[in-house]
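Comments concern the structure below.
Heads up, one of the protein chains got dropped from this complex, but the rest are sitting where they should.
Our next item is subunit A:
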Amino acid sequence: MISDKVLDATGLACPMPIVKTKKSIDELSSGQVLEVHATDKGAQNDLTAWAKKTGHEILDSKEEEGIYKFWIRKA
């Protein structure tokens, strides 16, 4: 999937993956896609809950060799 920006949040523990995701999203324009890589297991549920609240759309997510990847389209 094509993304406008990639955020590497691997190795970071909660709350940093979401704090950084939020910061990166703030720098994008509406409709652009942010790709997030994280290793913290909790990031998965928290990102989903956060996106639901803020209106950003998680287009896709998958796990590859212990790395969780998310594609988020800014609202």
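Here is the rule we go by: contacts are C-beta pairs under 8 Å (C-beta built on N, C-alpha and C of every residue); 3 or more make two chains touch, one makes a residue touch a chain; residues count from 1.
By definition in this document, contacts and distances are computed from a predicted model.
Comparing "Glyoxylase, beta-lactamase superfamily II", "4-hydroxybenzoate decarboxylase", "Peptide ABC transporter ATP-binding protein" or "Peptidase M16" against the UniProt entry of the hidden chain yields the protein name "Glyoxylase, beta-lactamase superfamily II". Mapped onto subunit A, contacts with the missing chain fall at residues 13-16, 18-19, 22, 42, 45-46, 49-50, 53.
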